[in-house]
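Only one structure is covered here, and it is reproduced in the block below.
For this view, one protein chain was removed and the others were kept in their places.
Which chain is which? They are A, B and C, in the order written, and residues in each are numbered from 1.
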Amino acid sequence: MQTINASIVGGAGYTGGELLRILLQHPDVTINSVVSKSQAGNKISDFFTDLTGETDLIFTSTVDKKTDVLFLCLPHGESKHYLLKHPELASKKIIDLSRDFRLSNDALFNNKKFVYGLPELYRSDIAKADYIANPGCFATTIQLGLLPLAQKHELNQTVYVNAITGSTGAGQKPSDTTHYSWRHSNVSAYQLFNHPHVEEINQSLHHLQNSYHEQLVFVPQRGSFTRGIMATAMLQTKLSENEVLELYTNFYKEAAFTFVTNKAVDLKMVVNTNKCFIQLSKHKDQLVIISVIDNLLKGAAGQAVQNMNLMFGLEEKTALQLKCLTF
Amino acid sequence: MQTINASIVGGAGYTGGELLRILLQHPDVTINSVVSKSQAGNKISDFFTDLTGETDLIFTSTVDKKTDVLFLCLPHGESKHYLLKHPELASKKIIDLSRDFRLSNDALFNNKKFVYGLPELYRSDIAKADYIANPGCFATTIQLGLLPLAQKHELNQTVYVNAITGSTGAGQKPSDTTHYSWRHSNVSAYQLFNHPHVEEINQSLHHLQNSYHEQLVFVPQRGSFTRGIMATAMLQTKLSENEVLELYTNFYKEAAFTFVTNKAVDLKMVVNTNKCFIQLSKHKDQLVIISVIDNLLKGAAGQAVQNMNLMFGLEEKTALQLKCLTF
Amino acid sequence: MQTINASIVGGAGYTGGELLRILLQHPDVTINSVVSKSQAGNKISDFFTDLTGETDLIFTSTVDKKTDVLFLCLPHGESKHYLLKHPELASKKIIDLSRDFRLSNDALFNNKKFVYGLPELYRSDIAKADYIANPGCFATTIQLGLLPLAQKHELNQTVYVNAITGSTGAGQKPSDTTHYSWRHSNVSAYQLFNHPHVEEINQSLHHLQNSYHEQLVFVPQRGSFTRGIMATAMLQTKLSENEVLELYTNFYKEAAFTFVTNKAVDLKMVVNTNKCFIQLSKHKDQLVIISVIDNLLKGAAGQAVQNMNLMFGLEEKTALQLKCLTF
Partner (left out) sequence: MQTINASIVGGAGYTGGELLRILLQHPDVTINSVVSKSQAGNKISDFFTDLTGETDLIFTSTVDKKTDVLFLCLPHGESKHYLLKHPELASKKIIDLSRDFRLSNDALFNNKKFVYGLPELYRSDIAKADYIANPGCFATTIQLGLLPLAQKHELNQTVYVNAITGSTGAGQKPSDTTHYSWRHSNVSAYQLFNHPHVEEINQSLHHLQNSYHEQLVFVPQRGSFTRGIMATAMLQTKLSENEVLELYTNFYKEAAFTFVTNKAVDLKMVVNTNKCFIQLSKHKDQLVIISVIDNLLKGAAGQAVQNMNLMFGLEEKTALQLKCLTF
């Protein structure tokens, strides 16, 4: 097979760096430009020093013309702006990792619709898509925990979700809440009731279950670790534990990276991988669903490559069978 | 005032050690025996090396006769056994940090009732008590977050609680889930639906609100820090945010260590102190209550000394105005 | 005794905050102004939220006139500037926590000399001083590890020192090397061969041993914790382990917070206290000296209060018998 020429815009951030680490090992991909406003002209391995010995590439200020697929790793709000400023890129396959095109109302560009890039929900659409809106990290974790219930129209009560995330979720720019002295050994809640990912979660759930009416209470929390999200969803349901297990197992039976279990999961089972594990527990009429992902991989760069693999007809797991950190 | 002679049984565990660190600085207390089966005969400062320079005491195998107040820091199940084996101790004031006497049905000993030692709920009873059952760490955190609602009979829906605890909650004996390699940067849930503290929480809530019927869904989680518990309670209520704030502020207006706020709290605000902070947030008909304590202090040894201060008519905060770790 | 009126300039930084936490509990001190350019007018407990319930003080923009003792918690270089701009403060007792007056050549101000505030070395001078230059955190740790050898003129070989520090040593302003994502689980060296504390260490060692000639190789490292410094000094000596132990024990026999041992020490023995522990080990002709302190306390705010106690004739340990974090 011919190599796929890939470019990354916003290559000097966390997700850009993770994309690089994955794509440098992808057998079917050649990275032909890594655009960074702040680092243009500098060696990539001088910035991401762990890549010493793996690449001689240099950050550039523009996207190479031969590019087949473009990954946009820009801050929320800037992706749309960047594409409008660079109409010549509209002919490329585009995978956008920002929020800009995730909601149906915002998804149109150049008369084509961005497909929401959650393979567990839209695999066949993704395979045919030119443009992909890559889901948010919290949004991926929580949706994977709730989609099967929505499909069966079982989301008929308030769903309470507590989810804790690592510091990489806050991005690379230093701030008070990513200061080591403050965050170490700490826990804190933020954006109570108004986290921006709630909208894309509601959109997907509503897509599967028309009667679902945004009855999600979401408390995001900052944890003292760098990677990973654990979401705990709690709700009332009449389904038995076995029915729930069967429902989920069936829903994810062809998923490449999502696994269902009734045993205890922990966050580090997925750190540095593209996997999602979902633990299901039922007591009386109450169901607890715990889902875990790596926010930078299944929650960002890994899922982006998974989408690329689907778009180009490659085996879905290519370059994504990553060694788990475990410890 | 005459000094209070205090003894600790089970002095070589986490809560025993914390009691020692507090009582050694207590102006009204003399520690006259620290009993430890495993360490009897050894210098305390050789075991708790941080206490070097602060005490020449030696662990003993029996309680000194002059003891006025006895702190039992034994594993759950062993306190009752110890008291039965040592009837001569029944005449002392007793503060038991295990679960053995917390539930009404189990609280009778020597024809006297153990008072549940939560000063925010039973201050005047504690002041008159001879025997105190010191509350559990999760139980303290969650109750302080819910008591005012129960008092106002506003617990009429399922209450969903997610609470994350530090590794000291698991005790001193090394285990798989306190192994550094596993726990570091990890999160995991455990004892879903059957944590032993739920019973004492239900007992207190029911005491205040007769109509409350154990509708608590509790997901305990292990965090990657050593000290502290953050409990997030979520429920539906018709009370407005202001009504809730007023209710809580009023309920805790005489509490020595419990503070109510509508600003963001974080775990490290209480680490190494005897304080509890409660954050209240309301959106539409949903209320989120976040409460934080140090599990070894307000959740164990600190609250025990607070109870002792009340029992002996001392200022409630004596020896408990501890410097916060903060960072 | 009459209360001491204390003011803090630079009260909204890490060391300012620690001073506040200590002085609020000091029985002989009234805090009468806490100056902060950025926070003037704001409630202290809104900024240091852990102090909720402990103070109603408000940050100010100027030092109160009744002040008896002034703590300067300004960035290096700004203390001298501040005093020059405020000549009215020259009549106060001053304890400067910056580097500005630590070196003999820079120590003169208003015709009076700043005394180097290391009580283990200059206790009697401190007691008589008006101005104190509070030592650096690395400087305190390393000096306490080497002073007895210098006193005995036994520093005749290169001394190799590796010291690892917590993130609070880097100050409150967020930066790349205090970003949680980078620092967590990481170790790194910095300012190899040119750390600014080396000069004050050399000055003290030379003061005790004329023949000492700056033969210190110092590798500072950043650790993945918030508080504490562990310094490991290694050198050749003909003294036996017992001679070294006796030398150190004797040197520190009247030290209020510094303890010598031949058992293993660990960093958390001193975290959140004003103590220093020194571990000595000898093998053949090689001596290893491990010293540990809390960089914000014995390495800054704690030692500053210790100096204040000495300057005002108070018991040296007043308000400094802090509960160790331990875990």
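We take it that a residue touches a chain if its C-beta (ideal position, glycine included) is under 8 Å from a C-beta of that chain, and two chains touch if they have at least 3 such contacts.
Bear in mind that the values here come from a model prediction, so they are computed numbers and not experimental data.
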Could you tell me which of C:Gly13, C:Pro174, C:Gly223 or C:Gly302 touches the chain that is not displayed?
C:Gly223
Touch criterion as defined above, residue of A:Gln157, A:Gln203, A:Thr237 or A:Thr261 at the omitted chain
A:Thr261
Across B:Thr226, B:Thr258, B:Gln279 or B:Thr326, the one contacting the chain not displayed is B:Thr226
Out of C:Ser181, C:Ser204, C:Thr273 or C:Asn307, which residue would touch the omitted chain in the full complex?
C:Ser181
Considering the whole complex rather than only what is displayed, give the residues of chain C touching the chain that is not shown.
158, 160, 162, 164, 166, 181-182, 184-190, 192-194, 217, 219, 221, 223-228, 230, 232, 234, 236, 264-268, 271, 279, 281, 283, 286, 288, 290, 327
Missing-chain contacts mapped onto chain A:
14, 17, 21-22, 25, 46, 48-54, 167-168, 184-185, 226-227, 257, 259, 261, 263, 265-266, 268-273, 275, 277, 296, 321-327
Absent-chain interface as seen on chain B, which is shown:
14, 166-168, 172, 174-176, 178-181, 183-185, 224-226
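Convention: only the chains that are shown with their structure count from here on.
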Which angle of rotation, from 0 to 180°, maps the CA atoms of chain A onto the equivalent atoms of chain B, to the nearest 5?
180
Which integer distance in Å separates the CA centroid of chain A from that of chain B?
40
Counting in whole Å, what is the centre-to-centre distance of chain A and chain C, each centre being its mean C-alpha position?
46
Multi-chain contacts in chain C: which residues touch at least two other chains?
14, 167-168, 184-185, 226
